[in-house]
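The complex is shown incomplete by one protein chain, all other protein chains being positioned as in the whole.
Presenting subunit A:
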Amino acid sequence: MDMPTPSLQILSRKARIVERLLEVLPADAVVHDPNEVRAYECDALSAYRCPPLAAVLPRDTAEVAAVLRVCFEERVPVVPRGAGTSLAGGALPTADSVILGVARMNGVLEVDYPNRFIRVQSGRTNLSVTGAVESDGFFYAPDPSSQLACAIAGNIAMNSGGAHCLKYGVTTNNLLGVTMVLMDGTVVEIGGPWMDAGGLDLLGVVCGSEGQLGVVTEATLRILPKPEGALPVLIGFNESEVAGACVSDIIKAGVLPVAIEFMDGPCIKACEAFAKAGYPDCEALLIVEVEGSEAEIRHQLGLITEIARRHNPVEIREAADEAQAKRIWLGRKSAFGAMGQINDYMCLDGTIPVSSLPHVLRRIGELSRDYGLDVANVFHAGDGNMHPLILYNANLPGDQEKCEALGADILRLCVEVGGCLTGEHGVGIEKRDLMEVQYGAADLEAQVRVKDVFDPRWLLNPAKVFPLHVTAGRRAG
């Protein structure tokens, strides 16, 4: 993975830059010791590491603005960081950059039930947003798997999804407004506790811009009343393709589950070994969850199992109660951990039209055989968001490169069938060089021009999202 050569001019000015940062922040909010900055050398894409020049931990919007003004004047790149859980390297530093971590900004600013929103500082974790309102019967819907750790700032940067977005949408559908600081220190308020934009929908383009347009310090989020109840059904099949066809039939039938999760044979076996969830021994599993009152849940599960029976399932297991529901989810929720126990793996995030599921699963199987690397599939099938896990051995020379090449081929396949490179993890550095598979030169140029407007000096997270050659002239400027 190429990263731009760090600017010697910036590295040589470290002492002055740190001094200026200390003028606007308390001493404990500026990390500059070469050993201490190593805490910020990577995110959850830990194959790539680079300690930053320094890291700052501001407490509020005013401090963020002060830090950014300093970096703007000193022309130092800034890499915003939520909780550092990005799987795409979105928060990977360069040696000449300052990490701006929002972890200390974790307060709840306002809770408003009649208008169904909460306003929080952006460093608050996803799960603790729900935590602030759940005793009153509300929740924040987007639920990425990392929700215990990940910050709202990172959710907004990556437009994070989760298992339940089939019904509730992703971050952009649940974000009403932000307070954002531009690279030059300007504070901008976009949106608020109302339901649309008066002019251009800037909120729409800020969400998912991977920390390249501004640093979001506060967010107004839509909260929803908790459903009366929710229960899953587990359905096992002897073939992945049949499970794929079943997903398509469920969606077409007019039932709208909150989640349809898919696991294939290799993944089921690993989860069984790891979590002992008691899954049937089969080639594909669906976990379909529905919500409502007891009677509503039973009615919907009835419709779903009726559809499933037409596809000769090997097993149908309706959760009778909360305890059984937990068991059904147990394996799925520990899938990534289970795979990590037995192997190094790379997690992909391509999305495909649901109708292409059987074809894509077959092709992934063929590619896996061609490369001689196992691929386990676990994903949000309802919205076509695949998470193929490619298993490899990081200690075997050449295996990581082989794994990345297979990953690229799978993502090309996703684009070929009408899908995209990433459904919820973001581009970061990981998929940066594949962007031209999905978009033409003019399409990328149009996106790059948006950054020109928000960050004309190209100092915010500059080496991400776009192939380096596309942004070379701008970053140099």
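The rule is simple: contacts are C-beta pairs under 8 Å (C-beta built on N, C-alpha and C of every residue); 3 or more make two chains touch, one makes a residue touch a chain; residues count from 1.
Here, contacts and distances are computed from a predicted model.
Peer 1: What is the protein name, per UniProt, of the chain that does not appear here: "Beta sliding clamp", "Glycolate oxidase FAD binding subunit", "NADH-quinone oxidoreductase subunit N" or "Nitrite reductase (NAD(P)H) small subunit"?
Peer 2: UniProt protein name of the non-displayed chain: "Glycolate oxidase FAD binding subunit".
Peer 1: Among A:Pro4, A:Gly131 or A:Pro227, which residue is in contact with the omitted chain in the full complex?
Peer 2: A:Pro227
Peer 1: Among A:Arg81, A:Arg332 or A:His425, which residue is in touch with the absent chain?
Peer 2: Once the missing chain is taken into account, the touching residue is A:His425.
Peer 1: Tell me which of A:Gly107, A:Gly131, A:Gly204 or A:Gly365 is the one touching the absent chain.
Peer 2: With A:Gly107, A:Gly131, A:Gly204 or A:Gly365 as choices, the missing chain is touched by A:Gly204.
Peer 1: Of A:Met105, A:Leu234 or A:Val354, which sits in contact with the chain we cannot see?
Peer 2: Missing-chain contact among the listed residues: A:Val354.
Peer 1: Touching the hidden chain in the complete assembly: which of A:Arg16, A:Arg369, A:Arg449 or A:His469 does that?
Peer 2: Missing-chain contact among the listed residues: A:Arg449.
Peer 1: For subunit A, enumerate the residues touching the unshown chain of the complex.
Peer 2: That gives, for subunit A, the contact residues 112-116, 137-138, 158-159, 161, 165-166, 169-170, 172-173, 182, 186-190, 192-205, 207-209, 225-228, 248-249, 251-254, 256, 292-293, 295-296, 299-300, 351-355, 380, 383-385, 418-427, 431, 435, 438-440, 442-444, 446-447, 449-454, 465-466.
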